[in-house]
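A single protein chain has been omitted from the complex, and every remaining protein chain is retained in its original position.
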Amino acid sequence: MQSKMSRRSFLHFTGGVASVALLAACAPAAPGGGAAAPSKEAVTIRYAGLESMGSALEKFIKPYLDEHGVKFERGSFGQQELTDKIMQSVATDTYLADVFQFESNARADVIGAKALLEVPDFVQEKVQIDDVLPSIRKTLTWEGKLFALPYDGDIHYASFRKDLFADKEINDKFKSKYGFDLSPENGAETWDQWRNIAEFFTGWDWNKDGKPDTDFGVAYMTKRGDTCWWGFHSRATAYAKHPDDPGYFLDTDTGEARVNNPGFVRALTEWVEENNKWAPPGGANFGYGDSLNAINGGRAVQTYNWDAVTTAASDAASVIKGKQGYNILPGSNEVYNSKKGDWETFKEASHAPFLAFGGWVIAVSSKVDSGIMTPVWDLVTFITKPESGLALVTDATGASPYRASQFKNVDAFANGPLKLGEEVAKDYLDAAERTLSHPNAVVDLAMPGWVQYRDALELGVAKALAGEAQPQAALDEVKAAFDQISDRMGGLKKQAEIYKLVLGM
Amino acid sequence: MASDSTVMVPQKAQTRPKRHFEFELPDKTWRWILLLPAVIVVVVLLAIPILWTLYAAFTDLHLFRIGVPTSFVGLKNFDTLLHNSSFWRTVKNTVIFMLGVVPAQLIVGMGVALCLDNITRGRKFFRTWFLMPLMVSPVVVSFVVGRMLFAEDIGPVNEFLRFLGFKGIPWFTNSTWAMVMLMIVDVWQWSSFMILMLMAGLQGIPPDLHEAANVDGATAWQSFWRITMPLLVPILVTALLIRIIDAFKVVDIVMVLTGGGPGQATETVTLAIYRTGVKGGDLAFGSSQAYFLMIIMLVFGGAFLFMSRRALGRSD
Partner (left out) sequence: MGIKARKRLSLTISYIVLGLWSLILFFPIYWVVITSFKSQVDFAVKSRYLPFIDFQPTLNAWRYLFVERLNWFMTPFMNSLIVAFISSIIALVIGSMAGYALARFKFGRHNNSIVLGFMSQRMFPGALFILAFLVMFRELHLLDTRTALVIVYASGAVPFVVWVMRDFFETLPVEIEESAMIDGASRLRIIFRIAMPLAAPGLVAVFVLCLIGAWNEYLVALTLSFREAITIPLFMQMQVSTTGYTEWWNMSAIALVSVVPVMIAGMLLEKYITGGLTFGALKG
């Protein structure tokens, strides 16, 4: 620890008195200058996290900090920067913070670089790790060891305007056209139904603002560099994830990318069509926020998102409070079987909900100063223990439920700070829990090189959305890029092994 | 250069003082003491990175890879690069951007500089004001000029267009318009550079040349092409070269304004390098892209210089 200490104080020291002369003097063993004894009075814990979630968190832990005399220095980042900076600091062995929030998709990279401390048993016990749903626990562990603590159970679930679906007049019109009833309880059961609904609700004035050209069937997150990765995969899993085949992104035996198989191509082809025909103008380049705006502003009927329920409940940003129904992502009667190389028909629609993102997790850096180890773990315990977790997921913090006990506590969601109301809370929790415990749920691609895989896919999808490439050609390119990245990261075989680890096989 | 009429232009050659004079021995040492720090700094911090990048371009160096050693891969990166349509798209975007902004800046710069040269009252005011965009950080420009003014729904630009009876332009969602928007932002910021350069050039042209032409009955048009232009060519070439090079390097406004989108419509090579190398951690592939960009810049810069030399030779 000695060397780490001196390096940190060295950084502080040099920051101030920068000069070129230092370049010569900055051999790794450079001593820590005059910054000798660190002050014993107040412990300072440095945190790195999202600006939006961080400010809510800071407010929440304020009483704790005051009580324990801990100073909390919060570095705040945008979503993109946070991942970038964590990845870079980890790869370059640079101190970023004592405690940080990171996306669990980066766990292979971050844990592999030995940037995190393993969670000690006493902490695991205090935060009651067994209460955390197994699918979320998977995102915290690597090779059987727990390296992070849960903060947010991110998943994609479908949301739709149940008030419109329950309208008899609308339903009659819909049924006469498509031959089945709109279901205010479940929304679309399959993507085919979803598409029918999208088509039906586009171009007539159901939102009653006097203009028929502000009404659309769907809104998606499609923007490259924003959340396109999750927007696309949530749409594709039902076609491309076969219940008998554990792999989705890659073939678990060969490590070859599957992104250009007919399942994915069908998803992209349909997605492009939906975005062009039934989404609001600019829908093919919508960020996460844009798609929510369209839904909450009453301009689109269906979407899937992480935060549809909480943002719809906000009085300031939403005109659809209480009008939205929730369900797991639609399924499909046809699923592509990569092993057989052919489509398979299912009588009951096969669902493959996407555990998009896997959530933000909280971890302790291995660069933490040995002197503050105890207060750091205490703070992390405080943030993630069941009572705090419940308070955070039932407030407008952007965090979603992840514990069995949270899903049982409908009342906290219905009447807590979010004020979802009994009906919405039940509906939402049910959708979320079914997604998280679904046997055919798709785990996100938490692999070394994840940032590059993501960028490659988003590039291909964006090209298809912009009409610059046909879906098949775009995905062929993505496949080539994926295999190239796998090759770069140590070979397809090696990546296949790691993918199995990610899937928990 | 302390006088208002700026800088010493053509006559300089005659008035320039002797380059050096005889010193005693210590000066031989002095000149090295004075020069070497700069040389060392530049060599260490420019040459080493350049060489290191060259080395990296021939390996499979990866920032995020753990437990697999780095090895030489020969020309593989360049081979992949040449067959990568996404990369070629970024090259195309960069060239289009350059071909869009440089002539636009030349036209704006020339027009404004001529007008500035024509007036006397208020010249200092305008010159000072025109300096302003060069002081503003490109990130701020992108946010303000770009993100706010070009906002599709309630941005002033689209509101103005609708006021005139046109439809709002999809600045961020249409591939072509997104590129046009980037160009407008760049022209807004960097035309000033052209104005100042050309202005300085115009100020250096002796007024009696124009007067003589006037007496001879030349029209303004004729005197512009026969007198002004030829004398302006050297500074024009320099200014254009600088702008061409800078246009090839564009990245900050793209990153902030469009992030390369929609699709890949506005992704420039430098942005792609940042994405691959820094964000994605693939240092090797990023390095090969960087070298490719340099080659393209050398080709374009060289071609431009060659052509302007020939044009110059003819006009002499």
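So that you can tell them apart, the chains are marked A and B in the order they are listed, and the count of residues begins at 1 in each.
We adopt the following convention: contacts are C-beta pairs under 8 Å (C-beta built on N, C-alpha and C of every residue); 3 or more make two chains touch, one makes a residue touch a chain.
Please read all numbers here as calculations on a predicted model, not as lab measurements.
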Listed residues A:Thr94, A:Thr254, A:Asn276 or A:Thr374, member touching the removed chain: A:Thr94
Of B:Val68, B:Val91, B:Val180 or B:Ile235, the residue in touch with the unshown chain: B:Ile235
Among B:Pro49, B:Pro103, B:Pro206 or B:Pro230, residue touching the chain not depicted: B:Pro49
Interface residues of chain A (partner: the chain not displayed): 7, 10-11, 14-16, 18-20, 22-23, 26, 28, 48, 50-53, 75-79, 81, 85, 88-89, 92-97, 226, 287-290, 292-293, 317, 398
Residues belonging to chain B that touch the chain removed from view: 1-2, 4, 6-9, 12, 16-21, 23, 26-27, 30-32, 34-35, 37-39, 41-42, 44-46, 48-50, 52-53, 56, 63, 108, 111-112, 114-116, 118-119, 122, 124, 126-141, 143-145, 147-149, 154-156, 159, 188, 191-193, 196-197, 200-201, 204, 220, 234-235, 237-239, 242, 245, 248-249, 251-252, 255-256, 269-270, 273-274, 277-278, 283, 286-287, 289-291, 293-294, 297-298, 301
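The rule we apply is simple: only the chains that are shown with their structure count from here on.
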Separation of mean Cα positions, chain B and chain A [Å, integer]: 40
Contact set on chain B toward chain A in their complex: 41, 60, 62-68, 80, 85-86, 152, 170, 172-173, 175, 259-265, 275-276, 278-282, 284-285
Sites on chain A touched by chain B in the complex: 20, 84, 87-88, 91-92, 109, 112-113, 223-225, 281-282, 284-285, 448-449, 451-452, 455, 459, 462-463, 465-466, 468, 477, 481, 484-485, 488-491, 494
